[in-house]
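With one protein chain withheld, the remaining protein chains of the complex are depicted in position.
When the chains are written out, they are named A, B and C in that same order, and each has its own residue count from 1.
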Amino acid sequence: MFFASDNSGPVHPEILAALTEANQGYAMAYGADAQMQAVQEKIRRIFEAPDAAVYLVATGTAANSLALATLSQPWQTIFCSPVAHIHEDECNAPEFYSGGAKLTLVPDGDRMTPEALRASIRGEETRGVHGPQRGPVSITQVTERGGVYSIAELQALCGVAKEYGLPVHLDGARFANALVALNASPAEMTWKAGVDAVSFGGTKNGCMGVEAVIFFDPKHAWEFELRRKRGAHLFSKHRYLSAQMEAYLTNDLWLRSARRANDNCARLVEGLRASGATFLHEPQANIVFASFPRATHRRLMGAGASYHLWGAELEGADESEMLACRMVCDWSIGTDQIDQFLSLL
Amino acid sequence: MFFASDNSGPVHPEILAALTEANQGYAMAYGADAQMQAVQEKIRRIFEAPDAAVYLVATGTAANSLALATLSQPWQTIFCSPVAHIHEDECNAPEFYSGGAKLTLVPDGDRMTPEALRASIRGEETRGVHGPQRGPVSITQVTERGGVYSIAELQALCGVAKEYGLPVHLDGARFANALVALNASPAEMTWKAGVDAVSFGGTKNGCMGVEAVIFFDPKHAWEFELRRKRGAHLFSKHRYLSAQMEAYLTNDLWLRSARRANDNCARLVEGLRASGATFLHEPQANIVFASFPRATHRRLMGAGASYHLWGAELEGADESEMLACRMVCDWSIGTDQIDQFLSLL
Amino acid sequence: MFFASDNSGPVHPEILAALTEANQGYAMAYGADAQMQAVQEKIRRIFEAPDAAVYLVATGTAANSLALATLSQPWQTIFCSPVAHIHEDECNAPEFYSGGAKLTLVPDGDRMTPEALRASIRGEETRGVHGPQRGPVSITQVTERGGVYSIAELQALCGVAKEYGLPVHLDGARFANALVALNASPAEMTWKAGVDAVSFGGTKNGCMGVEAVIFFDPKHAWEFELRRKRGAHLFSKHRYLSAQMEAYLTNDLWLRSARRANDNCARLVEGLRASGATFLHEPQANIVFASFPRATHRRLMGAGASYHLWGAELEGADESEMLACRMVCDWSIGTDQIDQFLSLL
Partner (left out) sequence: MFFASDNSGPVHPEILAALTEANQGYAMAYGADAQMQAVQEKIRRIFEAPDAAVYLVATGTAANSLALATLSQPWQTIFCSPVAHIHEDECNAPEFYSGGAKLTLVPDGDRMTPEALRASIRGEETRGVHGPQRGPVSITQVTERGGVYSIAELQALCGVAKEYGLPVHLDGARFANALVALNASPAEMTWKAGVDAVSFGGTKNGCMGVEAVIFFDPKHAWEFELRRKRGAHLFSKHRYLSAQMEAYLTNDLWLRSARRANDNCARLVEGLRASGATFLHEPQANIVFASFPRATHRRLMGAGASYHLWGAELEGADESEMLACRMVCDWSIGTDQIDQFLSLL
């Protein structure tokens, strides 16, 4: 009953098997391995983007920061949500990699609306050389609060960015979870909607540590390679990144794992709802923000359930006080664990 | 009737005379000139701070950025107003000089309240190594909207910063205007209230281009000197910065000029109020945000008055529509100009 | 017969087994895993340094850049060899991570002498605030040309650094190979000689991708943690770094692998010498720079040997021309491969 994070579960056996299989003989270092070639081809095919530039790094923060640095200039501002990972959870990595760009927080809690984005964009670059210049828009899909932008919403946000000639970055740390939630194609959720670069996550969905960065316009390729090396994110024994990503994309492992996580999450939500829990945000993928009484939290945690309270403290006298919590289902959660949890409710 | 900016007026004759007087013979370069010694002593005396480290640069953005970089670390966030000059008007210079620190905008329009500041500080550094760490608080005095923090307000803000062990920077581009408005001593408005470093402006108050940076704790001295040089802000013919600042501080020129600007501004405000104008912010120093009918703007501008409309367009059919504007009085505005303007109202 | 690089071989089976074993259940993310605790304890014990701060990253460039950034200031210069990895092979990563520090190249081809180092240090910081300030000394052990500093040589270099109060960084990408060559203790080769921080390599010696950064003075710990996160080098599923490093340090795997590589390299050197090859540098660990006739290169490469020519071209008419090459033995080279190679000579 581990719902604390999708960073804590084990690596999917198919990924581990791929690492073992890759561990034969000698391979070219620094991304020139044959498996990277295969990864690139797979991603281009999956995204229907035959010219896309595709690279691997080991952390999501690296993917985001390097992608945004490539799309921006140091005197620009990047538009994102106030709760975006790039703003809240990367210890100024985007500022570091971009050489000091600013982040403009588009007000709205978790998701951007086209109106709020347009207002934020309009608010910048009204002062000539004095203020920051407008830079890329970064959208998180699945959002940090568990929401999933519809294709139409993505199109609308990208449309606003394009009105102003701004590139769009998609932080897809949970790309697969969003995709299966939408039942859309990777192309529809990215370049067809107007996205220019994607952080395509693997780590949170069963890999050991690998994220792809995809640029649909290959003009960014060489600059990204230099930024990756300069950022110390080019792996010498790169085949072990390639092997993870190749396995992830083989036999739809990425989609299977995401579907399993989402399905189990939906089961969890259903059970919570039945028990009278309320939801801070409507759960659309594999993250839940729910609220239920302290007494219930005590019982669940006492029985071994693991998850984070959200702005609340377990200690307290009022047993009936509603305490918010965050629960995440990753690929490794079994239906039995959900049922065990729900039976404790 | 030039009220557009305090960056556009001429240099005070006493400053110009000092430059001419300084133009004799040879002087040590790079800040080792004898006049800099005199400036340092004067500032230490005026601020009752015998150990203060005192430096000169030529622009306010340099003063702010170098001071904040010295007080912060690249992984921190600087707390400031959403309309602070460092956020809106320095093209990411604080981010550049600090090596990529973030700016956290304390909500409140123009001025910080201790409550809002505390809430913002609390909101950061709740995520261990993941989020930015708390860094300096930057307060603007006179604020960008023409307000002046009282000594008690400054004490309260610095008190909140000190609760969390954070240093305080005062952006005093209009330091003198605030001081005469408060009728306080420089020490009271700075270190006695809890301020650690000041950008002490000269340029907007009659100098050609000089700002002092003052650290009350001299431990920052050498780092600041290196940062200033590395930022290309160390003047070779430094005596011409020293001469300006020395003249500025001689015979209370700085206070006389600020008083004149504030007094004329008060006269302007009185006249505007009498004419039925309304004020977006209560004018407390030398900046006015007023609102009056389009027809009046047309008449004034037609007669040669110069100032900025504020989020409004002169063009428009409705002559009675109230249009906001910003007017600034610098030392060079004469009472006759105010009266000429008011008679046109 | 793969001698091209120690970045191309497979991962040692014991490392892979450890990854598989670690793949059970849930583990705290971001370095809070129990195995990291074990790694820290092991390294502290092995280095006889009970207070050392120990961290893991995935690439050698990250280890070097983050360690040097922690030890330096942006206005300083780092002293290193002209062929140091940090200068030649990291695409300005040290400059990036340090915020723009300079690298001063201590003349001497590959290894520093105390005299050359002292002369270089003396040459800097002679210009007050105008030139860069003196920063850390970075020593590479094993050197890029296959040499190994003796303990006395390390002591002498660190002694020069200490004369000027400068910290010392050891780039130990091939730490184990140097250690077994010297038959010294880790403490003797580091802090007892005067080293302050070590990049302790695992990747080139059989790991998949893991390097430890060790600070003997724990005062650097928190800054390093923030720099690592800001650099996007903090792994979420950190246990897979821990597991590698723990296995690497278990049952002396690190020493066994290095000894094997060095021994096979010595056998290779012996054979080359017997065949009349000459050496550009005296091989002391697992890297050889040898020179022999073009015809021999042709024969060897034709038979499947893989290694880099060094400033030379295989194409050419003169069969007897001596062409230089670089050969590296990693842990995975078997004695049979050496013998096969030598028999082809």
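Here is the rule we go by: a contact is a pair of C-beta atoms (placed from the backbone, for glycine too) under 8 Å apart; a residue touches a chain by one contact, two chains touch by 3 or more.
These numbers come from a predicted model, not from an experiment.
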Based on the whole complex, identify which of B:N23, B:T126 or B:T278 touches the chain you can't see.
-> B:N23
For the full complex, which residue in C:Y30, C:Y55, C:F96 or C:Y149 touches the chain that was left out?
-> C:F96
Of the residues listed, A:I151, A:L226, A:L255 or A:M301, which one is in contact with the missing chain?
-> A:L226
Touch with the omitted chain, as defined above, among B:I139, B:L234 or B:A324 = B:L234
Where chain A meets the left-out chain, the residues are 30, 73-75, 99-100, 129-130, 133, 225-230, 234
Per the touch rule stated above, chain B touches the missing chain via residues 2, 4-5, 7-11, 16, 19-20, 23-30, 57-62, 65-66, 90-93, 96-97, 203-204, 208-209, 226, 229-237, 240, 306
Which chain C residues touch the hidden chain?
-> 74-77, 88-92, 95-96, 98-103, 127, 129-133
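Throughout what follows, only the chains that are shown with their structure count from here on.
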By number of C-beta pairs in contact, which chain pair leads?
-> A-C
At the interface of chain B with chain C, does the proportion of residue numbers present on both copies reach over half, so same, or stay under half, so different?
-> same
Which whole number of Å gives the spacing of the CA centres of chain A and chain C?
-> 34
Could you please state the distance in Å, as a whole number, between where the Cα atoms of chain A are centred and where those of chain B are centred?
-> 42
List the centre-to-centre spacing of chain B and chain C in whole Å, with centres computed as mean CA coordinates.
-> 51
Check: chain B positions touching at least 2 other chains come out as 74-75, 99-100, 129-130, 133
